[in-house]
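Every protein chain of the complex appears in place save one, which is left out.
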Amino acid sequence: MKKTLLLLAALSLSTAATAVNIDYATWDGTRQQADEALIAAFNKSHPDITVKYNLVPWGVYWQKAAAMVAGGSTFDVMWMNLDNFPFYQSQGALSPIKLDAKTAAALPSVRTAPYRVAGQLYAVPLGPQPVTVYINRALFKERGVPVPTSSWTFDQMLAAAKKLTFTKDGKQIYGINGADLQADLEYGMSFYFGAGGTGLIKKTGDSYTANLDATFAKTSQKLLDLIYKDKVSPGPQASTQQGYQMFLAGQMGILVQGSWMVSTWDQNKELDWAFAPFPSVDGKQPRPVVSAHALVVPSGSKNKDAAQTLVTWMNTSPQAQRILAQKGLLPTLAENYKSQYLQALPGRNAQTVFAQLPNSVVINFSLRSLKVLPEVLTVLSQKLNLAWTGNAKLPDAIKQASSEMDTLLKTAK
Amino acid sequence: MTRSEPLRPEPLTRRDASLKARARGSQAGLLGLLTLGAVAILLPFVWMILTAFKTPAEAYTWPPIWLPAKWSLANFTQLFDTIPFARMFFNSVWTSVLIASLNILSAAPAAYAFARLRFPGQGLFFGSHLLSLMIPWQVTIIPVFLLIRQLGWYDSFTALIVPSIASGFTVFLLFQFFRSLPRSLEESVLIDGGSWFTALRHVALPAAKGAIAAAWLFSFLGNWQSFIWPLIVLQSSEKMLLPVGLLSFQNQYSVNIPVLMAGATLSTLPTVIAYMFVQRYLTDAAITSGLKG
Partner (left out) sequence: MQNAAPLVTVPARKRRASPMRRQETLMALLLILPSTLGILAFAVLPIAASLGISVTNWGGLSKPNFVGLQNYATALQDPRATSALSHTLIYVLLAVPTGVLISLTLAVWINNLKAGWLCTVFRTVYYLPMVTIGVAVALLWQVLLAPQGLVNLVLGWLGVNGPNWLGSPAWVLPAVAIFSVWQGSGQGIILFLASLASVPKDLYEAAQLDGAKPFEAFRFITLPMISPTVFLVLVLSLIGALQVFEAVLVLSAGGPGDSSTTVALYIYKTAFTFFKMGYASALAWLLAVILIGLMVIQWRNQSKWVNYDQV
């Protein structure tokens, strides 16, 4: 039976002399050039498949995805993230992906595991997207602050930020983007994990409870103090631009953001930026968060074979990964293309990105099957946001978040 | 047409000169107030246009600098490099014009019938039009999408245009206008043996020209602005509309404000020019129709 099916598939492929058209959809516009280069290379090496690039803006990506999947007509290859994967997978909207054993074994397990359900792989992870620290070297030099080394600590970072907060030609320069470091979101959470945090929701037996423990409270307070006590970050009364905008304009010394911002920094050729090691908290090993986006093939796709060929090629072939690394982006098997990546970003201290990868954490990956997870995280984020914007006291916000999270979690099994 | 409100009679003892002076004074006052309002409206636009010429570093500098150091067209170049701006613009214009026109063609007769005629099921049919205004689109969008799929219209302009032809908004707007028209003229047409159709065509429609122009404009702009529905029913990039294109400069973690403002500037200018052409019909027609007064 299986053999005849394969034979039929092979036949249909060979008889279809004209190319199969497949649609590739992403929300990441910062990667557009790299994606188009990848697709051009793929179309060249696979004359039987023609891939079309579709950029769907982030703000409406998931609504478009939901409508398309519900309507049974979809893109053939789609970007997927961990927040949305459990929903689509549990609704049977994704087609399982078959990889040969060798390729599958080579995939980084930390970012593959969340996409494996009942032993079956439903997505192939894209390159890691770690939270990284950027510094403005010109500002460091100007203020006589030593450039961070791999033993950089939170306290040293704070001291640097204090020196980097000053006025220059009537412009306010700030030390660090504290407003972005809300402790329950990926940038702030990187410090929480580094301080020994174990996750914001705890599973005991079959039930879940909020786990906003002392580590969380302490780290949150530290990060919040950057704005309100140490005043090295623009607070809600002062900030007009977002952190990355101030960094881009050369008005911020330290920026905690993601590796994907590299192409954005190109917009300001005069910006003297570099990666910096993630600072350690309380002498512990830094554990920055890494986003694990992936490529999926929706079960509504009419060209699953071609789609799977593209997914496999894009995320596992040496050719594709080399192209990505040469564009300053981390490919799936990042370590194997380290030299190309470093060459693409000369003098930016890019090796620190690799140094931190082995210790990075995927947020909530063990809780992904929890149906109310998006809601619980929304509640938490809203409560902490009140503290971060100076509209609530942190302990109150944590207490309220904890009790509302527990209420929601009670309904979950 | 008689108004029943009594106006207090006062002896005609005023001197013309003082009246004129006061009128001039009040004109100057009006002008001053309106100019102040106009400045409030225009300042954000000035900022938008200036930003379109700034480098990202200049755009994000704080405190803000009003003028770019160099008037660079780089943002416009990047706009055209990243999205097929001209095609998206063209798509947006022709679909919005077509939808708005079909909208008026279907809504004007319906609104007239609801306002003037009596027929069984009137309340029910009019109620459905009103209901369509009151249900948030967030939940009907999926059922409508499923319907479009069933009809086989996905990724075609049909899917964009046909569901938008009938509009509760336009019907309600014109309904209000027809209701406030004086009945006397239509009645005289009817008494002279004319049909309702004659009354509509030769009396009501000409009288409502201003309202129809306004309704057309609103409908045009409604479609010109909409992005969720086009995004969902259209897939091919060569069919995409402008708002969706502009939105692609907003990434998950960052927005390219200067390029976005370049796009917003370019997309605003032509509509402003078009509006200047349309707008004289908005009120003049109502005056010149000669029905009033």
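All chains are identified by letter, namely A and B, in their written order; residue positions are counted from 1 within each chain.
Everything below uses one rule, namely that a residue touches a chain if its C-beta (ideal position, glycine included) is under 8 Å from a C-beta of that chain, and two chains touch if they have at least 3 such contacts.
The model shown is predicted, which means the values in this text are computed figures rather than measured ones.
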Among A:T50, A:T153 or A:Q382, the residue in touch with the chain that has been omitted: A:Q382
Touch with the omitted chain, as defined above, among A:Q91, A:T198 or A:Q319: A:Q91
Touch criterion as defined above, residue of B:A57, B:V93, B:L181 or B:L234 at the omitted chain: B:L181
Touching the absent chain when the full complex is considered, from A:V69, A:L200, A:A334 or A:V361: A:V69
Contact footprint on chain B, counting only the chain that is left out: 1, 3, 5, 7-12, 14, 26-27, 30-31, 33-34, 37-38, 40-45, 47-48, 51, 62-63, 105-107, 109-110, 112-114, 117-120, 122-136, 138-140, 142-144, 147, 162-163, 165-169, 171-173, 176-177, 179-184, 187, 195-197, 200, 210-211, 214, 217-218, 221, 224-225, 227, 242-243, 246-247, 250, 255, 257, 260-261, 263-264, 267-268, 271-272, 275-276, 279-280, 282-284, 286-287, 292-293
Touching residues on chain A - with respect to the absent chain: 59, 62-63, 66, 69-70, 87-88, 90-93, 236-241, 372, 374-375, 378, 382-383, 385-386, 388-392
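As a working rule, only the chains that are shown with their structure count from here on.
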Separation of mean Cα positions, chain B and chain A [Å, integer]: 40
Chain B - residues contacting chain A, complex: 55-63, 82, 141-142, 145-146, 148-149, 154-155, 227-228, 231-232, 235, 237, 244, 247-254, 256-257
Chain B-facing residues of chain A, complex: 23, 27-30, 32, 52-60, 63-64, 66-68, 70-73, 75, 170-172, 240-242, 244-246, 248-251, 257-258, 260-261, 264, 267-268, 270-271
